[in-house]
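Shown here: the complex without one of its protein chains, the others still in place.
Every chain is named by a letter (A, B and C) in the order it is written, and numbering of its residues begins at 1.
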Amino acid sequence: MGGTKKFKRLIPRDAAERLLGMRRLTFIRNAGGPMSFSRSLLLFLFLAMGLTAPALAQSDPEALRPLINELAKGKYDDTQKQIGALVATGDPAVAPALEALGDGDLYFRKSDGMVFIASKAGKGYALTDPLTLESAGEAGRRDVKKIKVNNKLRRVLRSALGSLTLMAPDPAVRKQAAEAVFKSRDPDSIEALDAALAAETDDSVRTVMEQARAAAVLNSDLGDEDKLAAVEVLASMGTRQAMSLLLSVQSSLEGPVRDATAAAVTKIEKSIAAWDAAQNIWYGLSLGSVLLLAAIGLAITFGVMGVINMAHGEMVMIGAYVTFVVQEMIRTSMPGLFDYSLFIALPLAFLVSGAIGVAIERGVIRWLYGRPLETLLATWGISLILQQAVRSLFGPTNREVGNPDWMSGAFEVGQMTITYNRMWIIVFAMLVFAGLMLVLKKTPFGLYTRAVTQNRRMAASMGIRTPWVDALTFGLGSGIAGIAGVALSQIDNVSPNLGQGYIIDSFMVVVFGGVGNLWGTLVGAMTLGVVNKFLEPYAGAVLGKILVLVFIILFIQKRPRGLFALKGRAVEA
Amino acid sequence: MMTSFLFRAMDARAGIFLAIMAAAIVLVPAGNLLVPEGSPFHVPTYAVTLMGKYLTYALLALAVDLVWGFCGILSLGHAAFFALGGYAMGMYLMRQIGTRGVYGDPILPDFMVFLNWPELPWYWYGFDMFWFAALMVVLVPGVLAFVFGWFAFRSRVTGVYLSIITQALTYALLLAFFRNDMGFGGNNGLTDFKDILGFDIQADSTRAGLFAASGIALVFCYVICRAVTRSKLGKVLVAVRDAESRTRFLGYRVEHYKLFVWTLSAMMAGVAGALYVPQVGIINPGEFAPANSIEVVIWVAVGGRGTLVGAVLGAVLVNFAKTWFTAALPDIWLFALGGLFVVVTLFLPKGIVGTFSQGWTALRQRKASADYEAGSDEPPSSPPHAPSATARDAEPQPAE
Amino acid sequence: MTRATSLLYLDGVSVSFDGFKALNELSLTIAPGEMRAIIGPNGAGKTTMMDVITGKTRPDSGDVFFNGAVDLTGEDEASIAELGIGRKFQKPTVFESHTVWDNLELALKAPRGPFATLFHTITGAEKTRIEDLLDLIRLNDKRDELAANLSHGQKQWLEIGMLLAQDPKLLLVDEPAAGMTDAETAETAELLKDIANDHSVVVVEHDMVFVRSLGVKVTVLHEGSVLAEGSLDHVSADERVVEVYLGR
């Protein structure tokens, strides 16, 4: 419910209720449930308007009905006028209908043109009267038709809300309102902003309001003096948004204001350029951590065990599908857990991929030790089988894996935008790496693994069950790949081809870093990520990637055993 | 000198192979062109083209077997040389279209016309002449292989490191050829060919001719490979495969040997690609896909590494299985193909030819040792370490 | 002895791997026609020294000259081998999937270029030479056997045979007696002495009995440099040597 979400963020429930506490209106009580909050919001909107409106008409539902039913007619331009007419009545009773319109829940009945709020019920819709909010029976899927909204109408609603919530008690709401005004740059809201600024106590909100005011001033026909001050405010903002605004008004300005604008733009451009480099490093680290996640399981199965594991990508894919299954179950049975879905998926993905890894090792790979090239052949076959199995089981199309709320959205650091999912993936990659190092260096299992891979015969004669260590090590590598799949499902397709996209990059990373060295994998992944991201703006995505590959080829000439190679006699023993 | 050089190539196995090939080269086109349709001996054009394609794959597999089976260089990038040869031929075929393209431009290929290329890029010059294109078919892959090999072998990049940078090579070329700015038709590649050397490319006789040409090329390259591998140079290659530094300490410049066989192999792959393109009617960057190169290695492994005939057999069998499965079991054929690879590795580790000839030798030796008195402790089997010795080269070092 | 008259001349050679000094200012001189035994505990730098001489490892500092004039530090393995330095590894390394005959044929002194070998046809003289070598290393009846099927001692001999086939001026022999029976060890010692008649030989060995049976000058290596030099009796009287060998 995109629309609802957007409105929800603007004003939290308690604030609205506090505001509305004094006036108890019937429709709010009737509405009840989760919807009531956005209704209250709209009510607030109309109350605010009521302060200036000549009269707040008392609602007579039937008097409004013709206006509401008008919405069923005409095109978007007509709808816009009809909304204007409804707002002009100043009657809070139209709020639910408008809100439903924004959410795309407003329908009209084809037989008589009556407008209803509709929600899906079975094969048809449950209808609600938009004015009385009483149930109005049901309708078949074909009996009603949706009243459409488009981007333009959504914009109209957004900016209207912006200038009207500037006096809300919650500072966060006021801030968002000011940001909305900044985007709409509506000169008519200067007055409201001045009033709000006079009453404002929170400094951070005040700053935003001043910026919003500056934006509105530049768009108005106020004098040069006001505009010069506005340019200054925007220049000190230093953001891309400010620059965008300045550029857009530049052509309509004259004289000293125009010069000041130009100077401000240059200044902002400079500060942005510096931030761009930081942003590139961030992108590089983020790409690097994706590469690291994809490659780290391979660093074990291939790097440590020497199995040329072409089925590695499929382990990643299986992890992603585990996430899908977990989310699907959560969606159907306990939607409240959705935000925790990834935490539930992580151990499961590890177990499922790990178990498949152990099965592959026991069933196939253990017969092939000492013949690494034949593991290439067999695991290639296995990867074909796994791909097709997933295709047969889940279908060939993409499956939806959603981002939990804490993985969605972005925040700003200076002029850098940092998206939450990328940030968590970097953190996660580091945790996985640290965890793996810990397991290999500090646990008995890790000790056994190192012992077996270094000298199998000696380890066996010391009583280590080498077959089990092999199986578990392979399982560990596969399980880690599964965990990576959970993370990658957040940024990429979940389809049977998921693994194919990462397998080559993974091998490049492991080999570039130096086979058998986990630190090499870490440094390799990060280096390739950053190099790629620095090349991309100049060379373009395609050429950038080619250059990275050429770089790897040349680098291997210089260091034939990767970045972190062992030196000395042991290497060629 | 040359005769003795070629004469060395012959033995019973080679004889059988050459006889079969000769029969195929004569009978298949004859069955297609001379035997009337409807007769049980008629070979449909579809089958001729299909088998022609298999033969080019077989030639590619042969090239891979030469470097991998005999010199221990596991190339996961041979499809790149194949595709380059294919592109060289494709460029010739494009130039032959002339005014018959949809825009009727006498010089520019169609894709250049609608992407507004003002004129033919310089690297397309000369490809209107067959001899030039034919030269490029071997020269371009050859030079690329030479340069790549010269750096890689001199720096002593070996084992998986070499394999992975060959993947990087083909992957980089894949991305490069996908770029429309390169002037090779981007993703669509080169297609809609009309004729080759003046013959209509769709005519049955041309197809039969291309089949025969593929067969002859395969025979020719097979004989070269035999001659090379059975010469002293071939012995040095195997020595390099089994104990590279020993060979070096004997005074052989290993990198020169590798470079020689690597370049030769790349040129053969180029020829294979050039014969492939007119038969399938298209060349596009998909041929550079890293997975393709891996598949070629699998053909060789299935047929039997280091046996030459095995590479040919593996390529034909796997591709035949693919053709069959994709039609007979379209929804689940990957299970069948994947299963085949797993089963072959587990139960026929030396590939089909390797296993058979091993069985044959073992049988003969058992008979022989029964004739003598059983005195030796060692069973007369073939060396247990021979394959693993080479595999060891590719084995990565364990963690510190 | 000066550099000019030496066959092999090492002066101040140092090699380190990741901070570990494998060779530390090592100086050593071998005269033409000399046979020298080199002993030393594990990690003394014996194999690294061989690696430096044969071009496998580049020294961090120091000079290595062959025949008094040829700077070996600038050459690679193949050209050093062509100069006339042959090397036998610690672990017998022969071409396992070749026959004994082919192993020797490959080692035989002949043009080493790819095109030379491509068109090479074996000559009568070469055949005779291989026959002789087969007799020398007592593998005549195994000539068509794959090298992989030889016993450990036979592989050691085959490798020595391959060394001789190269017709080198200097042979570097790394632990030739390792893993041999007593009888084989004695035979090997005889073989080496024969060889020393017309080649210079450097033998690295652990087995004191074997070294004693060679009866030549001994150099003791320790921690990458020369600890003592002289006859076996002389060095085994040296206290430091005793400490190095027994003290740990």
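The criterion applied here is as follows: contacts are C-beta pairs under 8 Å (C-beta built on N, C-alpha and C of every residue); 3 or more make two chains touch, one makes a residue touch a chain.
Keep in mind that, in the parts below, contacts and distances are computed from a predicted model.
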{"item": "Chain not present in the shown complex, as UniProt names it (candidates \"Urea ABC transporter substrate-binding protein\", \"Multisubunit Na+/H+ antiporter MnhF subunit\", \"NADH-quinone oxidoreductase subunit J\" or \"Hydrogenase-4 component E\")", "value": "\"Urea ABC transporter substrate-binding protein\""}
{"item": "Contacts of the hidden chain among displayed chains", "value": "A, B"}
{"item": "Per the touch definition above, residue among A:N69, A:T417, A:Q454 or A:Q557 touching the missing chain", "value": "A:T417"}
{"item": "Sole residue of A:Q176, A:Q279 or A:T453 that reaches the chain not shown, by the stated touch rule", "value": "A:Q279"}
{"item": "Residue of A:L246, A:A264, A:I330 or A:M526 in touch with the missing chain, whole complex considered", "value": "A:L246"}
{"item": "Touching residues on chain A - with respect to the absent chain", "value": "1-3, 5, 76, 104, 141-142, 145-146, 148, 150-152, 154-155, 158, 183, 240-241, 243-250, 279-280, 283, 286-287, 290, 387-388, 391, 395-403, 408-410, 417, 419-422, 490-497, 500-501, 532-533, 536-537, 540-542, 545"}
{"item": "Hidden partner chain, residues of chain B it touches", "value": "16, 20-21, 23-24, 28, 40, 43-47, 49-51, 53-54, 99-106, 110-111, 113-116, 175, 178-180, 185-189, 191-193, 202, 280-282, 284, 286, 309, 312-313, 316-317, 320, 323-324, 326-327, 330-331, 333-334"}
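What we mean here is this: only the chains that are shown with their structure count from here on.
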{"item": "Clusters that remain linked by touching, chain A excluded", "value": "one piece"}
{"item": "Most centrally placed chain, judged by C-alpha centres", "value": "B"}
{"item": "Whole-Å separation of chain centres (CA-atom averages), chain B against chain C", "value": "42"}
{"item": "CA centroid of chain A to CA centroid of chain C, Å", "value": "66"}
{"item": "Whole-Å gap between the CA centroids of chain A and chain B", "value": "46"}
{"item": "Numbers and ranges of chain B residues touching at least 2 other chains", "value": "245"}
{"item": "Parts of chain A lying in touch with chain B, wherever the complex brings them together", "value": "302-304, 306, 308, 310, 364, 367-368, 370-374, 376-378, 380-385, 387-389, 392, 440, 450, 453-454, 500, 504, 507-508, 511, 515-518, 542-543, 545-546, 549-550, 552-554, 556-558, 560-562, 566, 570-572"}
{"item": "Residues of chain B that touch chain C when the two form their complex", "value": "1, 4-5, 228, 231-233, 235-236, 238-239, 242-243, 245-254, 256-257, 260, 378, 382-386, 389"}
{"item": "Parts of chain C lying in touch with chain B, wherever the complex brings them together", "value": "54, 56, 76-79, 81-82, 86-87, 89, 93-98, 102, 105-107, 112-115, 117-122, 146, 148-149, 162, 166"}
